[in-house]
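Please see the structure below; I have some questions.
Shown here: the complex without one of its protein chains, the others still in place.
The first chain written gets the first letter, and so on, giving A, B and C; residue counts start at 1 in each chain.
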Amino acid sequence: MDMPFYLENVSHRYSDGTLALEDVTMSMKRGERIALLGPNGSGKTTLLLHLNGILKPTSGKVHFDGKPVEYSSKALLELRRRVGFVFQDPNDQLFAPTVRQDVAFGPLNLGQSAQEVRRVVEEALDTVGMAEYAEKPPHFLSFGQKKRVALAGVLAMQPEVIIMDEPTSNLDPRGTSEILHLLLRLSRERRISLILATHDVDMVPLFADRLYILNKGRVVSEGTPRELFSDTQLIRSVNLRSPRITHLFEVLRKEDGVPVDERLPLTIGEARREVLRLLGILQDDLTGGSEVVSPWRHHPPIKNKRG
Amino acid sequence: MDMPFYLENVSHRYSDGTLALEDVTMSMKRGERIALLGPNGSGKTTLLLHLNGILKPTSGKVHFDGKPVEYSSKALLELRRRVGFVFQDPNDQLFAPTVRQDVAFGPLNLGQSAQEVRRVVEEALDTVGMAEYAEKPPHFLSFGQKKRVALAGVLAMQPEVIIMDEPTSNLDPRGTSEILHLLLRLSRERRISLILATHDVDMVPLFADRLYILNKGRVVSEGTPRELFSDTQLIRSVNLRSPRITHLFEVLRKEDGVPVDERLPLTIGEARREVLRLLGILQDDLTGGSEVVSPWRHHPPIKNKRG
Amino acid sequence: MHIMEGFLPHPWWELWFAVSIPVVLYGIYRLNRMSKTTPEAKPLLALMGAFIFVLSALKLPSVTGSCSHPTGAGLSAVVIGPAITSVLSLIVLIFQALLLAHGGLTTLGANVFSMGIAGPVVAYAIWAVAKRARIPSSIGIFLAASLGDLFTYVTTSAQLALFLPNPTFFEALIKFGTIFAVTQIPLAIGEGILAVILFDFLAKYKMELLSTLKVIRVPVTVPAKEGGK
Partner (left out) sequence: MTEGHLHEEIDRHAHTNPLSKSSPFTKLFFVLSALVICVSLPSPIVPLAVLSVSAVLILFMARIPISFFVKMLSYPTAMLGLSCIIIALFFGDGEALAEVPLPWFTWTIFKNGVTTGIATFIRVEGALSCLFFLVLTTPMTNIFVALRRIRIPAVLVEVSLLIYRYIFVFIEITEKMTTAQELRFGNSSWLTKIRSIGLISGNLFIRTMEQGERTLTAMNARGYDGTIRMLEDLPKPSKAALVATVLFDSILLLVSIYSKDLLVV
């Protein structure tokens, strides 16, 4: 099957009576990068917790890999091996005395051989560029480094899908850029499917193929970042905002009557092309538009022995 | 005196030997809005903790209101009344069982009468729009609400200077906009001086009159946002980035040879004028450029009974 | 496994209040003095109390299938002394009654005595002897915490046996003791191991705290001002 996740009219009511999710239908193709965008309290985390069986829908069904998710402990074990989850605060996830032991926690519990564990741990730490910190206690790392170790702990279980809750929150620009590049590389090189929950609207266009906008536990819209961010009315109605770049062009079009393209630019690359088009000097040989334009693109931030 | 803070060659070494601040010299005029910008671990928080005497410089001097800061408990109480500190994580700050009790903590420590305390608490909660939550325990609140209560706890002491560590971290776009507007209002209406530590480069131009860039415990540069963000070399060397808007125009100038003004635009307002100038249709009657352009500017988010 | 609200009738519930109150009062006196000399002690002690509460909410899987929980009181006795531990236990037990409906108000006296006084005093005594005998600190901590835990349950058994001395106090004690032993012996061992891990953490990261609280007699210079990063 080519659809790791399919959620069918999933609702979730907490025992205090709050309806945290209401009739959510959502699907994901293999290798896709999906962002759940919504303000605080919109149900993003609750939705994510359904994807690996931590929460069970009050009504509706979660399907994984073509089959409805079962909640027997054996079935959950298998699901959770294949679907990795990275928490918002890495401090909640890192508990072993050293980085290496922490990354090894999952594989060891899966009963892999010591040799095999050593290999996957090495590889995971390499991937996130934290190999040299293997013997350090997580306690002594910076927030950004902790976040990468948390990701390594999930990578070491070799999942097909990785779920991340607010991957960029609390990170400084460099940390944000590093984690984003890392995720994009995992997606491109290993075809890992990614689902992020976030409220970082400026980051979403750089990352997501497709977007679900959540508000008060409901999916209010679904589509490509392009489609959704063009509907500024909608974006604001759910207490979000457009990416700053998009907002600039929206103002230019609405307030100043500048003939900006209907489909507002979302990224610096797109904005650049739009300005050049407006200035009438668009060159055909301009390089790729929707690529991530990073201040560090000439200094790859992620160490990788193999590459 | 018109200079609440003057730091003179302040260094701080922690007991574990780390030199967290090195030879920092910094000043602030009354009513100014200053941002300390720097990546994680650059010493921002350590610097802030010197401003209300929580930390004592290992060498150098902190002056407040023209006099060197004294560290007797009486002098510190007075300093802390006049200089309020809002911590990054509101959970560190909210310790009392209800919102009202928490906000009352500071004023009660100042020995004010119960009646007076009740009045300032009411007013502070009103200002931040949290009056209706007065009897709730902090664990009933959302992160953004907690942040506003933490600010109220400081406002209730009627300080002249407010220090905030990462005021926008972890907040969604609406929460960010609300806290930013609140701070700007405090600055304009009450002439409260503000010092923020942040790594949110997109927010800084909307807020700060002046900027100190910190890296590895040293002040690497000082100036208006305009001056500093024009030096993209510098910004990148300390692992920060330009605001996205600025970056767009930098790319247009450098890569595409578009004749963008030397002083790159930082905000949407400035960018808008620049595009119009480039398009040759700048209208003279265009309204104010450096104002905060917020998606919610027509829906003031902060409740305030007094109008 | 606290004694439930209402389980102990007159005169037993009053008796245990009478026994516990003086100790708790002495603890409050000590706490008061400590918070005067070192104002930073109060938040730290409070947070330790919150830790004990949360620890006791962690369900340890027991071999027999039933769940029980560590008390943390043994470690606390070693770190901050049995007197203040009795005060923290009192508060934690009140919160357990009010937030979890676990234990009770009329049985507070009995529960404070078993969990907050008897167990901790034994733990503290074992730790003191072990320190004098130069037994390695990890073994000392293990013995203190696990035997302290065990003694708490011996005390509870005795309290129940006093209330139901049928046919004799001693026979009743054996009966209750046997019922509890099945779950308590493995649990006491778990508690001991946990205390060793925690003490290790504490010694590694919070040396100054331990020396402030006079557990380890190493002079560590505490920075004049409370630090932060």
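As a convention for this text, contacts are C-beta pairs under 8 Å (C-beta built on N, C-alpha and C of every residue); 3 or more make two chains touch, one makes a residue touch a chain.
Here the structure is a predicted model, which is why all the values come from computation and not from measurement.
Asks: Using the touch definition from the header, name the shown chains in contact with the chain that isn't displayed.
Replies: A, B, C
Asks: For the chain left out of this view, which of A:Asn9, A:Asn109 or A:Ser237 touches it?
Replies: Of the listed residues, the one touching the omitted chain is A:Asn109.
Asks: Which of B:Ser11, B:Thr58 or B:Thr98 touches the chain that is not shown?
Replies: Checking the options B:Ser11, B:Thr58 or B:Thr98, the one contacting the hidden chain is B:Thr98.
Asks: Spell out, residue by residue, where the missing chain touches chain B.
Replies: Looking at chain B, the ones touching the missing chain are residues 49, 52, 54, 73, 77, 80-81, 84-85, 87, 89, 91-98, 100-101, 104-106, 108-110, 114, 117-118, 121, 135-140, 153-154, 157.
Asks: Kindly note down the residues of chain C that lie in touch with the hidden chain.
Replies: 4-10, 13, 28, 31-32, 35-36, 39-40, 42-51, 53-55, 57-58, 60-61, 63, 70, 87-88, 91-92, 94-95, 97-101, 104-106, 164, 166-167, 172, 175, 179, 190, 193-194, 197-198, 200-202, 205-206, 209, 226-228
Asks: List the residues of chain A that touch the chain left out of this view.
Replies: 14-16, 20, 45-46, 49, 52, 54-55, 77, 80-81, 84-85, 87, 89, 91-93, 95-96, 105-106, 109-111, 139, 153-154, 157
Here is the rule we go by: only the chains that are shown with their structure count from here on.
Asks: Count the C-beta pairs in contact for every pair of chains, then give the pair with the highest total.
Replies: By contact count, the leading interface is A-B.
Asks: Can you give the whole-Å distance between the Cα centres of chain A and chain C?
Replies: Result: the chain centres lie 45 Å from each other.
Asks: Would you mind writing out the residues of chain A in touch with chain B in their complex?
Replies: Residues of chain A touching chain B: 39-41, 142-144, 166, 169-175, 177, 199, 201-202, 236, 239-245, 247-248, 251-252, 255-256, 258, 268, 271-272, 275-276, 278-279, 281, 283, 293, 295-296.
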